[in-house]
Structures are given as C-alpha cells and as structure tokens.
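Here the complex is missing a single protein chain, while all its other protein chains stay put.
A, B, C and D are the chain letters, set down in written order, and residue numbers restart from 1 in every chain.
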Amino acid sequence: MAKRRSTADFVLERDDYKCIRCLACVRVCSYGANFYDERENMVFTENRKCVGCHFCEAICPTEAIVVQHNPLAIRWNAHWTSEVVTDIMKQAETGGVLLTSMGNDKPYFTYFDRMVLNASQVTNPSIDPLREPMEIRTFIGKKPLSLELEESEGSVALKTQIAPQLKLEVPIMFSAMSYGSISLNASKSLAKAAQTVGTYFNTGEGGLHKDLKEFGENMIVQCASGRFGVNVDYLNAGAAVEIKIGQGAKPGIGGHLPGEKVTEPISETRMIPVGTDAISPAPHHDIYSIEDLRQLIYAIKEATRYKKPVGVKIAAVHNVAPIASGIVRAGADFVVIDGIRGGTGATPKVTRDNVGIPIELAIAVVDKRLRDEGIRHLASIIVAGGIRKSSDVIKAIALGADAVYIGTAALVALGCHLCQKCYMGKCNWGIATQDPKLVRRLNPEIGARRAANLLRAWALEIKEILGGMGINAIESLRGNRDVLRGVGLQEHELEILGIKPAGEAW
Amino acid sequence: MYFNFTESPVPDRDFRVPSGCGVVGIMHQRRRLFSGETIIKSIALMRERGNGLGGGFAAYGIYPELKEYYAFHMLYDGTLEKKEAEDFLRERFEIVEDEAIPTRRVKEVKERHLLWRYFLLPKEEALIPFESEEDLVVDTVMHINAHIKGAFVMSSGKNMGIFKGVGYPEDIGNFYRLDEYKGYIWLAHNRFPTNSVGWWGGAHPFGLLDWAVVHNGEISSYGTNRRFLESFGYRCTLYTDTEVVAYLVDLFVRRFGYSPRTTAKIFSAPLWQEIERMPSEEKQVYTALRTVYGGALLNGPFAIIVANSEMMMGLNDRVKLRPLVAASMGDFLYIASEESAIRTVCPQPERVWSPKAGEPVIGELVREPEVQKIY
Amino acid sequence: MVRVNASGLHYRELNAIVRELLDNGEKEIELHDVCGQRYIGAGLSVKDAVIRIYGTPGNDLGAFMNGGKIEVFANSQDGIGNTANDGIIVVHGDSGDIIGHSMRGGRIYVRGNAGYRVGIHMKSYGDSVPVLVIGGFVRDFLGEYMAGGLLIVLGLEKDEEGNVVGNFVGTGMHGGTLYIRGEVEDYQLGKEVKAEEASPEDLVKIRPYIDEFCSFFGAEPDEILSERFLKLEPYTHRPYGKLYAY
Amino acid sequence: MRYLIIGTGPAGIAAAEKIRGLDEENEILMLTSEEIAGYSKPLITYFLGRKVNEDRMFYRPPWYFEERNISVMTSTKVIEVNPAKKLVITESGEAINYDRLLIATGGLPIVPEIEGLNPSEMEGVFTFTQWKDSKDVAKYITDNDVTEAVVLGGGLIGLKTTEALLELGLKVSIVELSDRILSNTFDKKASMIVTSALQKRGCNVYTNDTIVQVKGKKKITKVVLKSGREIKTKLLIIAIGVKPNVGFLKESGVRVNRGVVVNEHMETNITDIFAAGDCAEFYDPRLGKSSTIAIWPVAFSEGEVAGYNMAGERVSYQGGIPMNSVEIAGVATISVGNTSAEVENVEILEYESDKRSVYKKLVIKDGKLVGAVFVGDIDRAGIYTGLILQKVDVSSFKDDLMRDDFGLVYLPKEYRKKLMEGELKVWLE
Partner (left out) sequence: MVKGMRKKILVKEEYCIGCRLCEIYCVTAHSQSKNLIRVFRYELGELAPAVIVEEREYTTFAVQCRHCEEASCVRACITGAMHRDSSTGAVYVDRDKCVGCWMCIMVCPYGVIKRGTGSNKVASKCDLCLDRELPACVENCPNEALVLTEVNE
C-alpha cells in the first residue's frame, strides 16, 4: 500500500468527566480537529488534524484537554526518526519542497547554554539594581573613533558631528516580521510594546500598514529584495532603514508570500495587486557584490538625507566575519547578524535545518574581526537568531553585540506555541494568519502588554546580573568576554568565542 | 588581541589580581621638592588596608639633573633578561646613563629581582615610524612587557620614577631608600591582592611615560576597557586592571588632548538621568562622550589617583563605592583613602573634603603668577 | 532655472546642492559637467521639478524617485529609476543594467539600448503603473520577476546577432505586460511567459507612450507602430504555487 | 419656590424625580385625587388576579416621597386652575399656589351610552382604571359569588382584566366592537393566536358586536348584545378606553384639544404650566400634528421631559410611538409602532410557525422599520423597537431582520458601535 494515511503527531486527550460540552474547543480550532457528536453528547478530536498549538488546551475552562506527543507515531529509531520518516512520506506524496516555519529545532549545540557568567564576591561589591542606578540604555549607529572637543574654562563643546543614532532603553528590539507573515494585531502589539518600552520594532519587508505609521519613532523599516511597499515615504517613515540581505532561517534563498495570502490590506501595504504572488528574489537584483551594497546603502542615505541610520542584515554563515567587515566598510551604520536559530514564517526545511552557523560564534568572530580591523566603532552589531532569555542577551552583549533582536521570543510572549505551522496561515493564536476570524484572537492591547512585560522582565534580569557583576552600565559589559567562562567547550571553540574555560581566574 | 596565557613566563602574571588597597597622593603645586619620608608615613598609617603583598611609590621631580631623558625603571628576573632588554633599548635609544636602583637590605622585603634604571635619549632613526617620541616610548614599554620574558618596565617617564615591590609599602619605601629622594608629587599604594602570590610588577603604581596610577578597587569593566584600548593600539599585558587606567589617561589626555576633567567625565560618566537634565548643548556633549566612549567607562568600585609631571587627579566611581578624601594646605594638595592618612602628615589642613562620586579632584602646577587651581 | 557646475563635486555635495535648491522652491535645475555622480534625484518628490543632466550621471539615478522629471543628455549608467514610485526619467543615449528595478510607478524612456535585467521585478499597484520604454535593444533577463507595469522595447537598433532582446525574457514573470517590436525566438523566452502578436487594441494602449517617446527623441510614432509587436504576458500570477509540500 | 404636580402616575412621578435630581432645594408638592399615591396603575389587574399583593402594588414605596423630600396630598381633587394668580383650587375649596405646575392627571374611563345602564346606580358594573376599582371588583365578586363575567372591550385593559378574572376562576366573555381583539395594535393573525389561546382557557370572544342593553334592577343580571345574544352575568367590566382627564381646565385658559396641548418641552400655552402623560396631547413640530399615546413609557418619558424643563434644563421630547407588551393566556405579545398593513407603500415581513404558536411581523416604510409585532417569541424585540425609534434605514440588512438569530451583529457597524458605546439616546434628546 503505497498510499497511506499519515500518522498523527499529537494525541489530544479529553477528560470526559471534566468536559462540560461548552464546545469552546470545537469553536476555536482553525484546523477543525475538534468536533461535537450531538447524539452521543460528546466532544471528540481527530488527532491527525491537530498541529499541537495548544490553543484548545489553553481555552478549555475545566482543563479537560491535554495535548501530547503521539509517543508511538513511528517506531522509535535513533537514525530514522519519526520526523525523517514522516518527511519522506510527505515528499513521496507531493514531490514538493518541505516547508516549515519558526526557527531551527535541531539539537545543535546552543553555546549560550555552555557559557556561564561571573559575579562579584568580596573584592568588589555587587550593586543592588533595585536601589542604585543601573543603566542599560544603548545607542545604535556609527560612532566616531574619537571626539573633537573644544574645551575652555569649565565648559566643553562638541565639534564632531555624531551620525544619527537609535536610542534603546533596553538593548533588545523586535526583529523584522512583516505584516503578511504575521497579523496586523501582532505587528501592532510589538509596535506598541516598543513604544512603551523605548525600543524598536521592524516592519520586515512587507511594507507599512497605515495603522503602524504612528509608531514611526520606534520603527525600523526594512528594504528587502522584493522592495514591497518601498518608496521614499516608506524609507522616511521610520527611525532607521535596514537592508535585508539574508535571514538566519533561510540564508541564501528568497521567499514568497503566496497569492492567496495577498489580501486587500496586505496588497495595500505591499503595493501589489490582490492575489498575486509576492516574490522576494534570493539576491537584491541591484546588489551582486559588496560595492553594490554600498550603492544601495548610499542611495537610501541620499533618499533619507542622511538623517537615519542605515543597517544591513545578514544571515550568519561561515565567512560572516569578513562579510560583516565588508558591510561596515560599505557604510552600514549597523550590522544585523541572524544566526542559524532565527525564525521565519515559511522556509524550506532543508535550508532552515542545515544552513548557517550558531549566532554565538558569529558574534564572537564578527566583533573580533571588526576590532582587529579597527572599525568596530563604525557600526553597531545587532544579533538575532534564537535569543531566548535575558541571559542570552547578556552573553551576546558580553561577546560583543550592541543589542539583540528577538522574534520568536516576542511571538511566544504573544501566545505562539511554536507549532511551526505559520506557513499554513491558520494560526490559532492570531499571530501568523490573515484570517479575520483568527486575527481577532490577538488583542493588541494584551499583546503589547505582554511583549512589553517580557522586555521589562528581561531588563530587570539584565540589571540584576550586571549588579551582581558590580557593573552599573551596560557599556561595561559590551565585549567584556572576561565575564564569560566556557563549560564543556573544546579549546578551539573557546578560542573562537574568546573566552576562558570555567575554573580559570582572570 | 586575545592573549595566550600559556606563554607567560611568570606564573602569577597570568592573572588579573583583584585587590583592595590604600592610596595616597601628595603634591606641592609650586614644585617644591619634599622627601619621600612624608608619604611613607602617610601610607604606613593605612597598613590595615594592605596585606603585605604589594606596595609602591611614584615620585616626580627626583631626577632634576637628568630631566631631559626618559628614566626607565626596570625589573629583571636575571642578567640574561637584562641583556636582551638592553639590546632592544639600544636599537631605539642612546643609553645616557644606567645603574642599579639603590636599595638597602630590609628583612621584610625578599628581593627576587634585579632592579636597574636607565636614562634614555631616543634615536632619530627609531622615531621614523612613530607619530611622536612618546609613541616610541609607549611602544617600547609595550614591547618589553609583552615580549621580553623576565623583563618589566616599571616606569618610563622623565624626571620621575616608580618604586614598587612585594611587601608593605613602608618596607618597600625603606628598601628603595626613598627617604633619600625629593619630589614635588608623590603617590603611594598599599595593596591587598586576593591572590596569594604577589608579583613585583603587579604592584602599584602603574606607569607609562610620566603617568603613574594608584588604584583602590576593581575595574569590573576591565574586559571592555581592554578591548577599547586595543582598538587604539594599546596592549594590556599585565592583567592588572590598573594598567587600563594608565593607558586610558594616556589616550585621552596625551593623545586626544582632553582636559583631565573631561577625561574624568568619560571614566565616571554622568548617569543618563543626569544627562537628561542638562541644558541641550551640554547634554549633546555628554551623550556623545558616553555613546562614543562607552568602552572607556570605568565600572565597578574604584578610587584612583593618577599623576603626571603637571598634575595629580583623584577620582572615584560614579556611585562612590571606594573611599577618597582630599585636603589642601597652602600649596599642598593631599588625596588619600582615609583622612587620617592626611592628618598624620598634615594635622591641620585648611580644607578637607570628600569629593562627590565621579567628581575629580584635580591639582595642577601653578605657573606664576597664576593662582592655583583646585576643582 | 539654476545651473550647477558639477565638475569635481562629490555626489554628496552635488546632491545636497540639488536638494537645497528644490527645498527652496527651484523647479528647473541644470547640472553641467556631471561625471559619475551617483544618486542624482534620489527620492525626488517635487512633482513639477525638472533636473537636466549634461554628462554621464552615476548609478542609481532617480532611485526611490517619487515625482518630477530627470533628463539626461548623455548615456546613463546602471540602476536608473531603482524602486521608483513616480516621475519621468528621459535618457538621450544608452543605459546600463537593471534599469527600473522594482519600479512601481513613473516612466523611463531610453533612446538607445539598455543592458541586462531591464525592468527586473517591476510591479504595479492601483493607479500606478510603471512604464519603461527602450528605443534600441536590451540584453538578457528582460522583465525578470516582472510583477506589473509596462515594458516596451522598440528595437530601433539591433544587437550583434540582430536581436532586439537577449535570452530569458520574462523569466519568473507573474504580472504586467512586455511589448517587443521585432522578432523573438521561443528559446529566448522564460518558461513563465507566453507570447502572441499584439492586437490593434494593444497598440492603442501603448500608443501614448510611443508618442511620448517620439516627443522626446523625435521619431515618427506611426512608423514605429507600423511594424509587428509581440506581446508577452505571464501564464499565471502564481508561478510557484505547486512547489511545496505542506 | 414650589413645583406643583397634579397626578401621581408615571408622568407625575418621573417629573418629580427629575426635578429633585436637578433641584435639591425647592419644594415639590404632588396632588392626587386618589386615596393612595405611588402605586402602579397597570398592576391593578394583577392585583385583581392575586398575582400581586398590596405591598407589591407600590411602584414607588410610601417612604419614597418622604425620602426625597417630596410632599404628597392624597384625596385632593383639583377642580380649577387659575394661571393669573398661579393657584389651583381643590374640591374642598383649598387654594394651593404654585410657581411651576405640571398637569399629569392621566385619563378617565370612557363609559358608553347603553340602555339600562347607569353605572352609579347599578351594582356589578365597573370601569377599571384605579386601584379602588380593582378592590371594589374583588369585593363584589366575593360578596356575590360571581362565577361569570362580561368584559366590554377587547383592548389592552379589557384583556388584562380578562386575564385576571380567568385567574380567579371566572368564566369570561369578551365583547369587542371591531372584527378582532387588540385591533389597535394587532393584525388578524396576531389577534387570532391570542383569541384561540383565550378560547382554550374557556373564554368566549364576541367580535363585531357590542352591548346594547343592560338588564337587572339593583344589580346587573344580564347583558344584551347587538347581535341579539344575551349573556347572563353578575359582573360587567367596561374597558373600552380612556380619555384625557382635563375637565378642570375649562376656565383656565390652558389650551385643550383632546388633551392639554404641549410642545416638545411639555409646555402648555401658558407660562409655567406643563402637562405630561395620558392627559397631554403632544404636538410634534416635526410631524406637524398632535397625538396622545396613552402608554406607560410615553407617560414616563414625557414626565421626565417636563421635569427637566420645569427645573430649568432645556430638553426636548423626541416623540413616542405606541407600543405594548402583554402576556395573555400564557402568550407573550409585543407590538410596537405602526403595525397595520393598510398604510400605503409599506413592505411587510412575516414569520409564522404554527407549531410554536409564534408569529412575527415587521412593517417597513421608506426603508425604515415602522412597526413590529411579536407573538409567542418576544426575545430581543427591543432591538427592533430601537430601530424604529432611531429611524434606522434597514434596507441594507432587511433580509436578515427575520433571521432566527437576528441580533446586534446584523446591524450596520456604525450604528452598532454607537449603540454599544451608549451614544444613542432613545426617547429624549
């Protein structure tokens, strides 16, 4: 039997005693997995339709539902895993490229988890961040190597003109997620949270929805290969412009928003007709080389009258350091490096799971390379790709980043349960969907509150750790690899990371 | 550059030794020379602040006859190292005079090193790759300290010298016969390293050119500061957090020409909330200073006294985690960790004050007929 | 009218001068002795402004342009009208590669020939339909990824092999229309496009642009239209619908 | 300053409440010819039917007036108003001065001319508009072992009285002049449903008929109908309607048509004299005509408007529409607005379910809903009332109006938004 029914990835168990037949689970499942049998007066689930998003579980008022992995989906095999077998089946059926969403879920080493932080004991005091000043404000943009000052009796004047900067009250921004890949309510949530906290969100390459214009001061607009919605007004609408070359989840490839997702409002922001594919070419067709990148950077600077920082986002790949160096030398005011764990709305699985390098290593080599070349001050380094918690932020900054972008973590704050089915457009949590029935499930007021809470919580934790180290300004953490020690890392990895093994003193 | 710690010749040089300490600085702002006895007395009062694993002094104005030459105080493990260093020095300098640094036998000080001093004149041809004479000297110091094993430059300025070693400072002072020297600025340091092994080179003051720094506390931002300095060509080889202070002072005051006060405001930058309250022009300056020189922000607890031939400055961290007291009496300016250390040598100063967190105490030489300046 | 001598000016200086003039209400600017200065007219949004350029402007001429008119009395280089939204660019000479890249509105007229990837990823939205007219021949990848707008190649001059277009014409095309005056072999076409002879209605549709072309460069519209035009359109707006396994 | 209010019905009470809300200082004096104030007139049938006891008769409890510092004089019948002197004269000859006067005297029952009938002399014949009537009827039934009754008038009061009598176990015959009961508000179908429900409970309904003669000496024994039918009965309730109680204004100069003519501020032609409720006749300047709608919500709203204006706040009345809700023989019914199909250029939407005894009808004129009838299923009827009162153009969602699940979700978003935000003011503006 060549053709077979696929095996359920999840099993939904419903406690019939607790089930009160309120049918909330039936009403809310966008995949139609739950149904009610009137004759039996019972609620059932078609397990194969369940994607494991846990929405019904979350909404069930009596905790009658538990979603579990199907333990025996495929006979256990360390090599021929259930995932591998299922994928082969799907491809045998369709002959197509496997799509997936969100970030790489493979058990590659997470270096963040192999690095530990330092704290003060005796020789210098820890600082109590709740009562003493603890500064984490960060500026993103090109800095001069030195400042020319004019000093006279008791007064100092600045002669050097500082390039435009982004001012971050927390060194965390929301990474590029287009309206289209996520819902407008999701975008609004992040925009409002960024405004509340004093940081930035990124439009992604989907253009600018009119409802987001009011958040311009906290917005980075992205210019990607598809140039959707890009015009001079768009470039000037935000506080900075980001040229997207690559993305951690899909280095080296383009993407496209299928025509059926190009609805009326999406068409308005992308400035393309309803129902046509929105194709983002793999390269920018005006950038075939580094000097072309410089050309685009300066075209944008000209169009925005040098009033906004212009940055470049790349995926972390093997030669990320020299590439970053080239980008800085091409005139970028900030470089964004997106690691192999970076998320996406849709990507070929083969790319997501296999291409790129972990962000931790990329930060270390890029920061080192820029310092070695004496150009570290010319651009800020923003890192992204699987930043999960405040300690990841701290470690990233200690390795040399100026700030981080979070995407997946922000979406999780909005409700995402990482079911990795964004590309289906049926997100029950109202995040990765344009279905008006589903979009409304994300109340942007709640979303903004939760996303802002996350940043607030991380900021507090960062301050806590800084205080523990006896540092009261984030400047003193940046590139301070002395505060990191490796645990269980090989010597060469330690060398790349520029840190000592745990146990070694200064 | 990331250092390779396996190559270091002296085991205890491998580590940046966090330490608690006592500091004193005394300056006569009209260049009147006074004996080292004063500062020894002062630092000795704060014996409790040290543990006998490091003490040292910097003295300005001690070599008036040879003030045209760079005075190098060197520390050698042995004669082989001495020869190697001297060969290198000769490539770049004419050695005008050299001799062993006079010491006397003191039972508390267990001498481990060969101590030598040189008076050097840069060779014309050696200057070619450098922007200035000073850069040549800095490069020479960096080179010896980084690459000549068993040789260490304690000080390299004109008409000044640093005397330091493992022991309590009064013993070290006695050992170096400092009672026989006269200077117009004296710095002293009493060290309490948490590492059990003290190393002569790791004692304070730390010097470069005519800069000398004594430091109480710990620079928690050391890693960041070091990397900041690396982008300006400084190589931190000693792994004592104090050295970054010396290099940073050299960078901002000598190379950039900033005033000591502005430099202090980079080290102990105002809080953002203070900057927000400043008038717009000032705000712009301080925002720029923090934004551009964030890597030079000295974080963690510290009280430092830094001096050169022209001035002496005391500074502590932004939230005042280490003690610092200043006093003045006539042309004398005193800065110390404890008021008693001042009172013991100047019982009735005209003014005694504790500087605010991050506010420098700056004493500059008075050029007649100008009035002395104390900020 | 203001004349600016661009000789020896860096593009930043030159463009700053141009912007300042425009900001002060100047509507007519002549730039003389231009040689390689990039981004002239980048982001130009003054609807009734005219910039006349004497000499060869640098790349990205009129990038992100949003109105006004730029006229070049020489050849132009690569990337003119990059991601433009509106406005007119007229080139009294040849042009380089990727002209009209991602253009969403406005019109570009090139009297002579143009290079590779002409009109790549051109798109249209609502009332704004970009139009690109090339007088002579173009190289490969004409209208690659084209998603909207109107691309017209008149073939008044032919390339070394006697072709008016190169290979891979309209590859990945999923919107808009290409008109080519002259012959195109099947192998020259991308797999996403279909070609047919332009109908009289089509010719009526493109007539205004031919007229405008002729008004700039002094040719005879009827004569141009008397020859056969090919019309190229994509098979589908969704070329990659079946590529994926869900 | 004294506010004087004649009448303690809904109009009078609403006015007094409003005045007190706006003016805490000045005196409010209310007069009623009845012995008791603050009870609810519509409840007298419920009282008769023993669904409501004496305590629950009070629409506003007795302590209510005292608590709000409102004085009430009961058993005080006004017989004359003298605007020149700003006085009212009572039956007992007392003169009470006022600064602002509200006439809210309500209606008087209409008693037709019937052979043999002199209600004041014949026992067993009652009108039914006051609590006293209800008590008298109840006592009469007990005292005389009444088992059968005739109700003249198939209107609202008649039917509610019937309902009460049925509750008491009496056999009731209804005599109605027109072709159907509730003819003012209901069409044939609606009337039929109610009629058959009444019949099921053993009630006789005689339509196209009336009483032409009453027999009996001291007490009534029989009625003779126009059709010739004779019905033995010890009890006749006359419930053919009310007329404005305005006789005492004859000499006052206050303009009276059928009722006291008032403008949108409830002002009469004479300064400081206002009128509201069943005794008033509202001249709607927008329609250019005047009418009296003798229903509770209208009386209450008019009273509020009068109260506002008497206390010095300029508020206009939007005009009411007839509407009524009554549950008869277990069938809930609601009718609102103009429910007759006879008017020209109207569109009728109907829904009927025999099984459920449900009937609904909507009347649309010029794209707007003007009337609605609900029998059996009255859930969410108020939404339609709102549409009628707000004169909402329903053309865009006409097809949804009769849906089973019709609700706010089918309303135009703008209207719904206003409604949800509470911006709409029904009745007053």
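Basically, a contact is a pair of C-beta atoms (placed from the backbone, for glycine too) under 8 Å apart; a residue touches a chain by one contact, two chains touch by 3 or more.
Source: prediction; values computed, not measured.
Q: Since one chain is left out of the picture, which of the remaining chains does it touch in the full complex?
A: A, D
Q: Just one of D:51, D:200, D:232 or D:391 touches the chain that is missing; which is it?
A: Among D:51, D:200, D:232 or D:391, only D:51 touches the chain that is not shown.
Q: Given the contact definition stated above, which residue among D:43, D:137 or D:310 touches the chain not shown here?
A: D:43
Q: When the complex is taken as a whole, what residues of chain D touch the one chain not shown?
A: The missing chain touches chain D at positions 14, 18, 21, 40, 42-43, 46, 51-52, 56, 58-60, 296-297, 300-301, 304, 323-327, 332, 334, 336, 378-383, 385-386, 389-390, 405, 407-410, 416, 419-420, 422, 424-428.
Q: Residue by residue, what part of chain A touches the chain that was omitted?
A: The list for chain A reads 17-18, 20-24, 27-28, 58-59, 61-62, 435-437, 440-443, 445-446.
We adopt the following convention: only the chains that are shown with their structure count from here on.
Q: Where the CA atoms of chain C average out and where those of chain D average out, how many Å apart are those spots?
A: Roughly 79 Å, centre to centre.
Q: Using the touch definition from the top, list the residues of chain B that touch chain A in their complex.
A: 1-2, 5, 15-20, 194-195, 217-218, 220-228, 230-231, 239, 256, 258-259, 262, 269, 271-273, 281-282, 284-285, 288-295, 297-301, 318-319, 321
Q: Can you check the complex and tell me which residues of chain A touch chain B?
A: 120, 122-125, 127, 132-133, 135, 137, 139, 143-147, 149, 151, 156-158, 160, 162, 165, 368, 371-372, 374, 376-377, 398, 469-473, 475-483, 495, 498, 500, 504-506
Q: Going by the contact rule at the top, pick out the chain C residues touching chain A in the complex.
A: The touching residues are 11-12, 15, 19, 38-39, 42-43, 45, 59-60, 63-66, 78-79, 82-83, 85, 98, 101-102, 104, 117, 120-121, 123-126, 144-145, 147-148, 172, 174-175, 237-246.
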